[in-house]
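Okay, so here's the structure we're looking at.
For this view, one protein chain was removed and the others were kept in their places.
When the chains are written out, they are named A, B and C in that same order, and each has its own residue count from 1.
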Amino acid sequence: MDAMSLLDWALDGVLAFVVLWLAWRALATPTLFLAVVLFIAFGVVLALVWARLAAVDVALAEVAIGAGVTGALLLAALVRLEPTMARGQAPAAEASEVRHDD
Amino acid sequence: MPSFPGGMEWTLASVFVPLTGALLCFLLPRRAPLLGRLTALLTVAAVLGLLLTVLAEGTQQTALGGWPAPLGILWRADGLSVALMAMTALVGLGVSVYAHAYFRDKHTEGAFFWPLWLMLWTALDALFLSRDLFNLYVTLELVGFAAASLTALDGSAAALRGAIRYLLISMLGSLSYLLGVALIYHACGSVDIVLVAERIGTAPDLVVAVALGTMTAGLVLKTALFPLHFWLPPAHGSAPAPVSAVLSALVVKASFYLLLRLWLEVFDGGGPWLAEFLGVLGAVAVVWGSVAALRQARLKLLMAYSTVAQIGYFFMAFPLAAVGGGAVWAGALYLVLAHGLAKAAMFLSVGSVLRFARHDRIDELDRIVHRLPLTLTAFALAGVSIMGLPPSGGFIGKWLMLEAAFRQGRYGFVAVILLGGVLAAAYVFRVVGHAFTPTARAQRAREVPAAMEWSALLLALAAILLGLLPPLVLPLLEIGQVAVVSGVAAPAGSG
Amino acid sequence: MSQPVFWALVGMALVTLGLYALIVHAHLLRKVLALNIISSGVFLVFIGLARRAPEAGAALPMEPDPVPQAMVLTGIVVAVAATGLALALIVRLRAVTGRTTLGDDTDD
Partner (left out) sequence: MTPLFDPQLPANALLPLLVLASSLVPGMIIFFLAEERVRLRTVLNLGGALMKLALVGFMLWGSYQGQRFEARLPLLEGLDLVLRVGALSLLFLALSAGLWFLTTIYAIGYLEGAPHRSRFFGFFSLCVTATVGVAMSGNLLTFVLFFELLTLTTYPLVVHRGTEAARQAGQVYLAHTVLAGSLLLAGTVWLYTLTGTLGFVPRGFVAEVAETHPGALRAIFALLIAGVGVKAALVPLHSWLPRAMVAPAPVSALLHAVAVVKAGAFGIVLIVYDVFGVEQAAELGVTGPLAAVAAVTIIYGSLRALFQDDLKRRLAFSTVSQVSYIVLGVAIVGPLASVGGIVHLVHQGLMKITLFFCAGNLAETLGIHKVSEMRGVGRRMPWTMAAFTIGALGMIGVPPLAGFITKWYLSLGALEAGVHWPLYVLMASSLLNAAYFLPILHAAWFAEPDPAPTHAAAADGHAAPSRAHAGWLLLLPPLTTAALSVLIGLFASLPFSPLEWSLLIAEREFEYPEARADVPLRPGAGSDD
């Protein structure tokens, strides 16, 4: 009983740590592209959490919609928003309000 | 056996008619103006039917799909719901008539306007009818989406900024609310308002307190109570006139309505401390919003800040009602209804002025009084209600709140309520005064369709007429109210 | 600490993280990410807390409650719709103004 419970806790702990770390990195990483990729990863790991919490439907939905569709939308938007930095760019460009001419 | 069509049919119609209309307008954009107005008329008829049924028979319940809660959706139309739906219907009818003329030469915008607006109407009616915390979340989000899309309608940079800011804020507010729902479900095992209300007494205090906090914070953010109002003026000030009217008159009311429901029916009057806090914020909002309105150079922004100020009045009811009970809520609701009608009329009038003069700078209104008399009349009449002068809906609301403030010896609130009226008069008459004087150089003017002028005027008249109808409206508001707040102890530091 | 409370706290942590990011980041895409993380946090609170207390202490300690799962499913759909709408507006703003931030001033 205790061992199982300990294993449970370990699993929960690792999952929680990964989820939080991914979320933090997705929000803090300097490049937007990387941020979106991390966010998709966050969605996938979150789906594991749902499965762990016996919410299988939610897990499937999270993979398909939360990570999949949202990720695709974010990437598509990123291409239109920051054509130059869709792939690894100087971090400063994000925060600065350079006026693009188009 | 109730007669056909009875409460259930009217209830369903008041949501599914605008929904169907929205879909049809989406599919047939070229027919949208006609379909839209037709839908508006039918929706008004449905709401009227529901109103009369509720007046005659009391609260109406409708279970969707035949399942009981929590899986099925239970709609309940009581007096409060129906009053807000009726206000929405009146404003909706006016806006629909107005929009037809307004978008006549802007076909692209018009094609987007109709489905979005009818969607918004659907979501509002569904929100007013829902009694299930999670369904309320969904309808709240729908209202937010439709409102944000409408704000962005004219595609200008200002409109897009306003729309994005509003959307982000709206989502944040809804999520905060949803967090509260999660906590309540945990504590009570249900999201049905009636069941939750029964069980919340035995729930852990901490969970309930956190739920109250997050839900109130989210809804307050969406209602734009000072100091969380920063998103409102850009959104309401940059949208097309009919959209501004809808945003100010209806959309902020939806979240306020929800908050009121929660406080009245779930949290049993909330916490005295929180009520006090909201009341003080409301008082600050009244003064700050009015002063900000006075300082605006543009008419639409003036109107938007006026909305910020008026929202303050609604929140001043929270601490007053903790002692004063039902009469205070009645006063606040009266203000909500009157503000809806009056502010819609004002934004529509401002839209006519914009169309006429191509600008809305207050100092250059150039004798609007002779050239757009009906529009200025609408503006001034609606202004009477905003100022709270008799006879108008705004007066009744202020009277009830003033009465409570005096009875409780809260002279600070008395002063704010009165000062708000004086400041409102100052900004309304600043506009009216400039409408009499000519500007240095004559301005080119564009014709304003009669439908635009008259729809605004009729809404303004409705706001005035509301002031003569308390014997009809006040009993309506009480229908279905299980218990008006009474059990809450007086806040400690009153005065 | 029981498992539901643990996950609820993780959810709250996500909410806090997202709220912080929403406020400090100017870039709109980042704000959308932040909101998505907030909503994930809220869902986690919802599902984490919604399960019956684990006094049985078995390998499958709690029976899943279908109601919050259905709600979170709906919530995920709502969130993706919101994300889509927000992104569409942001792309429009970028096309009109060349900016991907809201700027400081409220007026134009």
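By definition in this document, a residue touches a chain if its C-beta (ideal position, glycine included) is under 8 Å from a C-beta of that chain, and two chains touch if they have at least 3 such contacts.
These numbers come from a predicted model, not from an experiment.
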item	value
Which displayed chains the unshown chain touches	B
Residue, one of B:116, B:389 or B:463, that touches the chain absent here	B:389
Among B:64, B:195 or B:468, residue touching the chain not depicted	B:468
Contact residue for the chain not shown (choose from B:30, B:104, B:295 or B:407)	B:407
Touching residues on subunit B - with respect to the absent chain	367, 369-370, 373, 380, 384, 387, 389-391, 396, 399-400, 402-403, 406-407, 414, 418-419, 421-422, 425-426, 429-430, 432-434, 436-438, 468, 470-471, 474
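As a convention for this text, only the chains that are shown with their structure count from here on.
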item	value
A-C against B-C, pair bridged by the larger set of C-beta contacts	A-C
Averaged-CA centre spacing for the pair subunit B and subunit A, given as whole angstrom	37
Chain centre separation in whole Å, for subunit C relative to subunit A (CA means)	11
Separation of mean Cα positions, subunit C and subunit B [Å, integer]	27
Contacts with 2+ other chains: residues of subunit C	32, 70, 90, 103
Multi-partner residues of subunit A (at least 2 other chains)	none
In the complex with subunit C, residue positions of subunit B that touch it	70-71, 134, 137-138, 141, 145, 148-149, 152, 155-158, 160-161, 163-165, 167-168, 171-172, 175, 178-179, 181-183, 185-186, 191, 230, 233-234, 237-238, 301
Of subunit A, residues touching subunit C in the complex	1, 4-5, 8, 12, 16, 19-20, 23-24, 26-28, 32, 35-36, 39, 42-43, 46, 49-50, 53-55, 57-58, 61-62, 65-66, 69-70, 73-74, 76-78, 80-82, 94-95, 97, 99-102
Subunit A-touching residues of subunit C, taken from the complex the two chains share	3, 6-7, 10, 13-14, 17-18, 20-21, 25-27, 29-30, 32-34, 36-37, 40, 43-44, 47-48, 51, 57, 59-64, 69-70, 72-73, 76-77, 79-80, 83-84, 87, 90-91, 94-95, 98-101, 103
